[in-house]
Each structure stands twice: as C-alpha cells, then as structure tokens.
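Removed from the display is one protein chain of the complex; every other protein chain stays in position.
A and B are the chain letters, set down in written order, and residue numbers restart from 1 in every chain.
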Amino acid sequence: MSDVILDVKNLQVQFRTGKKETLTAIQDVTFQVKAGEILGIVGESGCGKSVTANTILRLLPKQTSLISGGSISFQGRDLVTLSEKEMRKVRGSKISMIFQEPMTSLNPAYRIGVQLVEMYQAHSKISKKEAWQKATKMLEKVGIPAPDQRMYEYPHQLSGGMRQRVMIAMALSAKPELLIADEPTTALDVTIQAQVLDLMKELQREMGTSIILITHDMGVVAETSDYVMVMYAGEVVEYGSAAMIFKNPLHPYTQGLLNSLPRVDRDMQRLTSITGTVPSLSEMPAGCRFSNRCGQCSGQCTQQKPQLVEVEPGHQVRCLLCGAPGGRGEEAE
Amino acid sequence: MKTQTGQKKKSEAFRNFKKHKMAMIGLTIITLEILCVLILPLLLHLDPVAIDRTAFNQAPGQVHLLGTDEVGRDMFARVVCGGQVSILIGFAATAISVLVGLPLGLVAAYYRGRAESLIMRTADIFMSFPAMVLILVVVAVFGSEIPIIIFLIGILNWPAIAKLIYGNVLSLRGREFVEAERAIGSSDLKIIFKTILPNAIAPLWVALAFRISSAMITESALSFLGAGVQPPQASWGNIIQAATSLAVLTKRWWIWIPAGVCLVVTIVCINFVGEGIRDALDPKMKRL
Partner (left out) sequence: MARYIAKRLLQAIPAFLIITVIVFLLSNAAPGSPIDLIKSAGDITPEAEHALMVQYGLDKPVVVRYFIWLGNMLSGDMGISSRTQQPVWSLISERIGPTLVLSLYSLLVSLLIAIPVGVMAALKPYSIWDNISSVASFVGAAAPNFFVALVLVYVFSIKLGVLPSMGMYAASGGGGIGDLARHLVLPGFVMVIQLLGTFVKQTRGSMLEVMNEEYVKTARAKGLSELRVTVKHILRNAWIPIVSCIATTVPLLVGGATVTEQVFGWPGMGTLLIQSISQRDYNTIMGITVLISIAVLVVNLLLDLVYAFLDPKIRFD
C-alpha cells in the first residue's frame, strides 16, 4: 500500500468573468495520488481537468481566477495556503508540469541547452558547465539522438515529438515527486504518441515519480493509468482503480466514454456517441449536471444534486442511480 | 454571431454604442458642429474675408464676438467658415482614401496571387514615406488649391484603409459561408457584394472615424505651414498660423486660441466616436 503524496479535498475554483460576476469552474474535486503511481484524469474539453491540474501548481492567472475552497495537501503542507515564494520552491523541484502544445511550450528565443540549464540552476547550486553536462545526459535518457548537438539548437529546429521529449527531460531534471502531464500527447501523431507514453512510463518506473496524466482519450488512460478519475462539467463523477473503472464503470458518462471507443474485438456497425454537448458554465441543469444527456436519467436526477459516494472500497461515483440503495443491481452489496 | 442576422447585429451594435457615454457626447458635439458650420454662415451672413476698417485687432466684443485680426476680419466668422473648410476637407479626403483603398484591398484579398503582392507592396511603400513631405513637395509644384489638397491627403492615406479591408476580407474569405456560396455557383461579384462586403465593412467605420480626424490634422498642419488653404480663405490651420507672431501669441489670444480649441475638440470627439464604434462592435476588445 503506497503512501499518498497528494491529497486534494473539495477543491473549488472560480473565474472572474466581468467586473463583479464569477463562474465556478470546478467544485467538490476530491482525489489522491499515491507514490509511484499514475492517476489518469479523463473527460471532455472544458470539464475542468486542466483547471484542476493548473490549480495544483497555482498556475492560473491571479487576476481572473480564485481558489474559493478546498485544500491540496502535499508533503504535509496545504498548497492553497502557500505564498507565491514558497510555491516557487515547489514548482519544478517537487512537482513538475508539462503541457499540451510542444510547439509553443518552449521559448523560441533561446537554445534548448540554455532552457534546460536554466531549470537545473533554478533548483540547485551547480555551475553552468555541470548543468550543461547533466542536461545533455538527460536528453539522452529521454531518447533524443545526438544530444550534444541538440543542446545548441533552437526549438524551431526540432519536431513536435522531440520537443515534447525535451519538455519531459526538463520536467524531470530536478527529480520531482510528482509530474503533471496535461494532455502531453494530444497534439502529436499516433505513433509518436505511443513512444512518448512509453517513455513516460519507463521514466516513472525508473525514478519512482508519480504522474497525473490528463487526457480525453480513454485509450491512453487504459494504457497508462493505475487510477482513473472521470470529470464532467467541473465535477468528479467517478473515481477508482483502472481495473474497477474499466471492468465495472458505474456512471453513465463513464460508460458512454468507454462505449464510444472503437473496438477491434467487437463487431461494431456504428460508433456510439454521447448525445448532446457539455452545457456552458452559465447554463448548468439544476439537478445532476449530466441529466440532460444521460440515457438513464430519471425524475429525481433533474432535481437532486448527487454527491460523490464510495460505492465499493476505492470506487466512488456521483450518481443517484448508482449510490442510492435499490438503485442499480451492480453495486448492491 | 454566425447565426445572428445582419439586422440583429446592427441593432445590438447601436445599443452598445449608446451605452458609451463619451462616444455619445462626441457624436452630439460633432453633429452640432456640422450643423453650425453649415447653417450659421447663411443664417448670420458671416463673411470671413470682409474687412472692418474700424476695428483692427479688437478684443472680443459685442460687434465682433471673437474680435478681429490685424486686417480687420471678424474672427467668429473666420472660425465658423474655417470650420466648414477644415471639416469638408477631412471628410472629402477620407472619402477619396476609401474610394481608392476599399477596392484595392478587396481585390488584393479576394484574388490573391500577383495582384495581392503588387497592391500590398505598393501600400507598404506609400506607408513608409512621410506623407507630409510628399504633400509639401507636390503643393510646391502644383499649388495648394483645395481640390489638390483634398486629393493629396486622400491619395496618400489609401494604404491604411486597404490594409484593413485586406485583413478582414482575407479572414472572411476562408469561412464556411463563403465556401458554401462558391459551391452553389455564385459569381465572384455576387459573393463579394452579398457575403463578404457586409461583414468586412463593419470595422471600416472605426477606421473611418480615425482617418477623418487624421486627415483634419494633416490639413491643419499644412495650412499652418502655409502650404494648405491659403488666406484670405480661412481654415483652422491657417488661422492658428497667426500665432507664430509673438505679438499675436501673447497679446491677442482671441485670434488663435478659439480655432485651436475647435480643432482639438473636433478631433477628440471624432476619436471618441471611433472608439465608441469599436467598442460597440466588439465589447470584448474594450481595451486599446
């Protein structure tokens, strides 16, 4: 049983949309990350997974966003309450993050080597020469050919896949406990995607880093994650181990996500999809947020807000039809 | 906005404009000004060149509301009639800029290829050279009659309009509804007039306001330097020229200050209207 290194409880984030108005982007988000394990956060665009990830490192713009509730416990401290100065000590060295667009994640004005060295020197007192050597070795580790040469190149001279590898190298250089990867492979070709995911898994095994992997692709989740958290419209709707989620998905949304995956092992005539679209933040339905798209929606679903309830050990769902007794057969125990 | 009809967009824009206080004030003042310069000369029989031999350099008084200059001309008449000239030149020159710039920008963006590079490069060349110097040189050779001035200011400002239209049409050109029109076989002209122009025109109004005030500044600077409207005809610029004399500057404020204030107020109001239109069309872009 590994230790919990990140413990998020009831996290709530609001965005400022006008002089006085605010909208709640995510609410009641609760989850844990265990040492050495990979948590996959999955959901459609706009469901709040990026907001959650960015909030952990407090990277959202201060002028327009606000952490209005909850706590993020990491190494005995609540990251929500830390000052900016203390937060900076966490970023990069204890918790790292890589982003979706490798084409724009690196500063086009500086050489790769310079940007990598900057990372080393920000978190330890080593000379430029030493940092340069370490960075070159790191590049080699992430599978970049001719690393000595690459160090002198500019981002625009590298391909997307290579840039993402550089990002990974940069993120892992200070040996953080946790790496947050926000849709790291979405902008890459499928073949490169597989390579980058394999690289991440390998490095994670080797260095024991925990990873929060954010994606909208259930296939990626299936390949990488130990634990899965499904988000919808700013809330966590299901959470559990990968095995539980894939074998026994309880929330209709999760089921919909899994059903919409094309399968080679089944005879499929048409792809199923979830009807409708995510409602905008200002047009949320009154009861369950998924009610207007749910195939199993019942009367109470449109009136009552379901809570996140543990239905079997380690498996939580936010659904009136799954949690309440006498609801659906699977969880009756 | 794609699903809204043109009418709905227009009325929403008008509503937004009315909310912009400074723009509304600006618009009111400009309208009043235009009315004044058009009506007052006729109503009050103002003559900007008539000489009153009994009153040289007279301070404002009952007979001459804004005093007289060293030749005995009534300053009030000169300011009002000068306003007529300055405002006329501003609008007319801008009209020429649009007449030249709009089609050129349209052609460059719609037909692309060689026309595009030729037109846009020429625009760049025009924009890189100081228009003021060129106008001064041409005026030196051909004289400074008002039509020449209007033509010159208008002609040298076409690049700004052309570039604006070019940018808008270029982005519209690739949009789905244009593709759809092409797919059903509409002719180029029809596509341009029916779908592209109505959508591209809107930001033009903003540019127009700023072009008009810019043209007025150019004309007044020219007239101030003596290369624009020639006395005895009045324009705000050449009225202010009197202040280059120390005596006028320090002792006879009524000669140069009213025209200057009118000029500044007019330009500021036009700019407010321009900003108001800009905010009305796209409230998200409320910043500069």
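By our rule, a contact is a pair of C-beta atoms (placed from the backbone, for glycine too) under 8 Å apart; a residue touches a chain by one contact, two chains touch by 3 or more.
Quantities reported herein were computed from a predicted structural model and do not represent experimental measurements.
Considering the complete complex, the chain that is not shown touches A, B.
Of the candidate positions A:99, A:132, A:227 or A:290, contact with the unshown chain belongs to A:99. From the set B:49, B:65, B:148 or B:249, the residue in touch with the chain omitted from the display is B:249, counting the whole complex.
On the side of chain A, the interface with the absent chain consists of residues 57, 59, 63, 84, 88-93, 96-99, 101, 104-110, 118-119, 122-123, 154, 156-157, 167, 170-171, using the contact rule stated above. Looking at chain B, the residues touching the absent chain are 121-122, 124-125, 127-134, 136-142, 210, 213-214, 217, 220-221, 224-227, 237, 240, 243-244, 249-250, 256, 260, 263-264, 267-268, 271, 287-288.
Assume only the chains that are shown with their structure count from here on.
Work out the mean CA point of chain A and of chain B, and you get 54 Å between them.
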